[in-house]
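Excluded from the complex is one protein chain; the other protein chains are retained at their positions.
Our next item is chain A:
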Amino acid sequence: MPPSRSAAAVAAPLLASVLLLGACGSGGDGGGGGSADGKPEGSITFQTWNLRSNFKGYFDGLVRDFEKANPGVKVKWLDQPAENYAEKLSADAGAGTLPDVVNVSPDLSYPLAKAGLLMNLDKEKAAARFKGEYTPESWQGNTLPGLDGSYAFPWYLNTGPLFYNKSLFREAGLDPEKPPENYDELFAAARTMAGRPGGRTATLAGTPSIEDFGRYGVRLMNEDATRFTYNEPKGVELLTRYKELYDRGALDAQALTNTPEKSGQKFLEQKVAMNPGSAHDLGTFKKNAPALYRNLGITDAPNNNGKPNMYVMGLAVNARGKHKAAAVAFAHFVTDRRNQEAFAHQVAVFPSTKGSLDDPYWTKDDGTDEGRVRVASAKMLKGAVNYTPVVMSDEMKVVLKNEVAKALQGKKSPKEALDDAAAQSDKLLKRS
């Protein structure tokens, strides 16, 4: 076969190698219309993020109540698994099938809002009139840098508990009733745990995330969110201390590659002593690891500046939806005080509506472990901050993780690694 024909013969199947990207097309126009004012009517879609498995009854009831109060509206509830949620949103956005009401965190809503796919609630009268029902911080939490306005109805807040294994603490000679409260205590406990008799045990399964830098007191970005600043001396100090832990075996052997799911699995298997998680994990521990559940300690993530991390969930409205009035009405219905409080009674999350946290449920300790954590966490929420910068894309998070790994491996000094991470992220930010 002459070479040219050979080339032609191989070229056809090889075209498939570039097809993947062809399918990842840029966002479509989406069309849409309708006014947010007027009577709510029509069929709308509502998408939540990994809530069906535990709260099906609650959401079915919510939809039923709303449809009863608004006879002209039909709500179709969709739920997506925790993993690859951003990919699902980008596929929907690209195909012009973004749900009418969609569960987002500020970092997810940023690119969607920037592409004009989310409704600016401050500029839409029908939505802006509800602003006063939410705490100013939570409404502000959904405003995005460079975009004038708030892009999601504030929904539930969470500080995210830190789970620890009391049994491993005991074996290492640590007091299981006194978990570390700040990073000094965490590092001291991790050193003790690594040197415990009968074999080293890692305290943490992962490397420091951007939230760790925030809780340590590192300034993450400049004022106008145009430049990353986690490479300042405080950040270098944190990474240097983590390097010391890594060298001592206080971090899991696969800490450099562990995903949050893998870290959770290692904690479940009692291979690591501490792991951040969510209230949903309690059920998993109870069902899959009863021995761990019996020795489970729950505390807040270590903090050096008194401002815990706060995860902010919101409900955004598709700016190109056909039934905007129904979508706004439903998003407000789900996030109004009554329904937020009802949801927060089902799971350890906190409402973002004004006055809710003054309710005795969140101020009076009922003597149970859950009650103690709930009251303590609710108290901390008042000064809580969402540390994850909304402009920080997944790629920038990978950049930071990989540079942190280089520092832990000793391939770069902590300063060099963070300088490089910040420089690469700034470059990505400039072009975003």
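Following the convention adopted for this analysis, a contact is a pair of C-beta atoms (placed from the backbone, for glycine too) under 8 Å apart; a residue touches a chain by one contact, two chains touch by 3 or more; residues count from 1.
Just so it is clear, contacts and distances are computed from a predicted model.
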The chain dropped from view, which UniProt name applies: "ABC transporter permease", "Carbon-monoxide dehydrogenase small subunit", "Deoxyribose-phosphate aldolase" or "Cytochrome c oxidase subunit 2"?
"ABC transporter permease"
Considering the complete complex, identify which of A:Ser35, A:Gln140 or A:Thr257 is in touch with the unshown chain.
A:Thr257
Out of A:Gly94, A:Gly195 or A:Gly217, only one touches the absent chain, namely A:Gly94
If I consider the whole complex, including the chain that's not displayed, which of A:Ala36, A:Val75 or A:Leu112 touches that chain?
A:Leu112
Full-complex touch with the removed chain, picking from A:Ser167, A:Thr192, A:Thr229 or A:Asn402, is A:Asn402
Go through chain A and note every residue touching the omitted chain.
1, 3, 6-7, 10-11, 14-27, 86-87, 89-90, 93-94, 108, 111-112, 114-115, 117, 252-254, 256-259, 262, 269, 271, 393-395, 398, 401-403, 405-406, 409, 411, 428, 431-432
